[in-house]
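In what follows, a single structure is set out as structure tokens and then discussed.
The complex is shown incomplete by one protein chain, all other protein chains being positioned as in the whole.
And then subunit A:
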Amino acid sequence: MLLDKSVNHDEVLLRTLAGRNFYASIQTVVKQKSDGQLLLYGIIEDISERKHAEQVINELNETLMKRAQELESVNKELEAFSYSVSHDLRAPLRALDGFSRILLDEYQDRLDDKAKDRLSRIRKAAQTMSGLIDDLLQLSRITRVELTVKPVNLSQLATDIIVELQKEASEHQVSCIIQDNVTALGDAKLLRIVLVNLLGNAWKFTRNTDQAVIEFGVRSSETESTTIYYVRDNGAGFDMAYADKLFKAFQRLHSANEFPGTGIGLATVYRIILKHSGRIWAQSEIGQGACFYFTLGK
């Protein structure tokens, strides 16, 4: 049956004399000598380990697929969750703020100052929470969105944002120095959020600074191959000892009384920069202003 034939890497289950089963790969050539005697040349290779490795890989693949499915369903759940937050969490806040305002309005001659103050606090808290919800939703959205990468004129974006900041707080005098023609490859919507936060922070933390200056530009460097963008201010600054907390959600380095904020802004910025495969870091000294540097892409 095997006459002048060969067997190539056939896998068979064999048993050793000691009774152990093992998978083997057989390679054999059958020859017939002139006297009619049959000769078998061959190799029997114990492939139990390879078989075992294959099985492990298959199992791993299955686990991975299961994980991917789980992740997808978690993602969907998260999406449904933030959708519901977006819809359902604001209505009660609107009621808190609205009815407090109506009380302040309709009962103003019957409420003493203390009562009015307390109602104002309810309103302020409701509005703070509404801001928190907006910022959190934005943070979670950034994780979910796909980047649309295009050339973006950052100088133009920065100028537009400064104009908006000036409109909101015209009493705050700031000299803004924006370098011309700074461009980047990235997602315009997300890079806008980065600059809104960094310039917004610079604006906020120079509130008590005489002759406030905010700068945006590219750091010229001969050694660096990647472009380093920066936003610098000469405001309140922060203690570098807490620099590692800067980009974590809900971490604030100033009290809400001093400088209000939700503590989500820089966490959002960090996620956007990470999504662009970039880096962000800061340098500061208390009372000496702060400078935020970031790169986009490797």
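Operating definition for what follows: contacts are C-beta pairs under 8 Å (C-beta built on N, C-alpha and C of every residue); 3 or more make two chains touch, one makes a residue touch a chain; residues count from 1.
By definition in this document, contacts and distances are computed from a predicted model.
Asks: So which of "RNA polymerase sigma factor ECF family 11", "Succinate dehydrogenase / fumarate reductase iron-sulfur subunit", "Chemotaxis protein CheY" or "4Fe-4S binding protein" is the UniProt name of the chain that got left out?
Replies: For the chain missing from the view, the UniProt record says "Chemotaxis protein CheY".
Asks: I'm checking contacts with the chain that's been left out. Which of A:28, A:48, A:86 or A:179 qualifies?
Replies: A:86
Asks: Pick from A:66, A:94, A:219 or A:248: which residue touches the chain that isn't shown?
Replies: A:94
Asks: What residues on subunit A make contact with the chain left out of this view?
Replies: Residues 83, 86-88, 90-95, 97-102, 123, 126-127, 130, 134 of subunit A touch the chain that is not shown.
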